[in-house]
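Sharing a structure below in structure tokens format, with a few things to ask.
Only one protein chain is missing from this complex, and each of the others stays in its spot.
The block that comes next holds chain A.
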Amino acid sequence: MIEVRSVRKHFAGVRALDGVSLSLHAGEVHALVGENGAGKSTLIKIITGVYRPDGGELHYRGEPVAFARPRDAQAAGISTIYQEVNLVPLRSVAANLFLGREPVNRFGLIDYRRMHRDAHEMLTRYGIAADVRGRLGELGLGVQQMIAVARALSTEARVVIMDEPTSSLEPREVDLLLGVVAMLRERRVAVLYVTHKLDEVFRACDRVTVLRDGRVAHSGPVAGTTRLRLVATMLGRDIDEVRRHGATTFGDEQRDATGAPLLHAEGLSRRPLLDDVSVDVHAGEVVGLAGLLGSGRTETAKAVFGADPVDAGSIKVGGRRARRWSPAAAIRAGLGMVPEDRKAEGLIADLSVRDNIVLAALPRLTVAGFLSERRQAELVDTFVKRLRIKISHPGQKVRELSGGNQQKVLLARMLCLHPKVLILDEPTRGIDVGAKAEIQALIDELAGLGLGVLLISSELEEVVEGADRVLVLRDGAVVGTFRGDQVSEDRIMRTIATAAEDDDD
């Protein structure tokens, strides 16, 4: 269907793609994996006409093509589903599905009845349960993403490119999406599936291409490779080394939590999101919060950090109870939080890497209200080195960094406050394998130095290997606690599932 031949692309002297070739056949699901900055996005943008290659050729259905604009690629039958939902939240589901191509009646007015009927049909076909007349913005992010998929597929596409389509989906929705992918394969559509999740590569894809530093590091059938080999290829590491250290970089040693807890949150309630949640975090302990999306993980984190109000509950840090609780008060008391949504709640995109790192530490870097350039530079230098943040210079805009490096900037912002307890909400979501490993190793190291960590992750593997103790949440309540050897993916999943069954009685 599509053949990319030795494509090259440079940005301001930086090589993004260097002789990349890739062929995509009808009825094939082709996984494209690689670390952030490996060139996946650039490659997609060249195929869809956003960028023009500096060299090489693009063939579509046997003919050399050069799409001048994304719209041309779309008209030719190449549909793209982006990581972030690009729809209008205030309009109805049906209106979004038919945005720009609404059915009209003979007076040239929109035929709402037909639009709603067709929309309903479309959603049923993909197994999405949503009211087509309801506002899109009122639906969960996962359902919105599915609707974006349905929209992309409703145009008769021969090629579908999915750029990390599952990054905001719950496991159940991921199943649904992969079902749609299988349906596309049956219809002889060619699918290019970009992902960070190796799970999905093995579940849904036929072939896999690994990009590293703008070159193809591996390309072949999925059946002929292993998870370990893919990870090793992506990282450019020796396979035995990866095997020795495990899939995550958390250490094995158990840390014993003794003495008074650093953080003691009791009876946090906020109707209807949180119901009597209590969390303790001791020095040197990593406490994991597991549960499905919407189970109250993020809500717990935000309540503890003072970012959301609570109806009831008390929070003590270092044995001291705080009265007026807010993020500023939490930070003064020795808490730090890296929020789940990097872009919306973490980064100040227009500011530089330096300004983003020192943001929370400003009071300590000023002399009579004036910022000390020297102290800022020292602090930034220390953390850029320590966390190995890849930047060209501290004045670089933070928006230009890859997801992994942005996440490290946010970590640095909190770490430079020397917190007693660090709350990490999805610290490795949507970042490349290398940065993920580094952040996991860092969490381990920090706990080893006596920091308490509250770790939230939707990847069970991460919670299981990273945490000393795991609280399982469901519907805003703690439904199970595991410690030490009891912690296993299987037990956690069964707790979530069992609790769900009890509820049906």
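The criterion applied here is as follows: contacts are C-beta pairs under 8 Å (C-beta built on N, C-alpha and C of every residue); 3 or more make two chains touch, one makes a residue touch a chain; residues count from 1.
The rule is simple: contacts and distances are computed from a predicted model.
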| item | value |
| --- | --- |
| Name under which UniProt lists the unshown chain, selected from "Fe-S cluster assembly protein SufD", "Hydrogenase", "ABC transporter permease" or "Cytochrome C biogenesis protein DsbD" | "ABC transporter permease" |
| Selected residue (touches chain absent from view) among A:I331, A:L451 or A:L471 | A:I331 |
| Selected residue (touches chain absent from view) among A:E35, A:E299 or A:D355 | A:D355 |
| Residue numbers in chain A that touch the chain omitted from display | 305, 307, 327-328, 330-332, 337, 339, 344-351, 355, 358-360, 362-363, 365-366, 369-371, 413 |
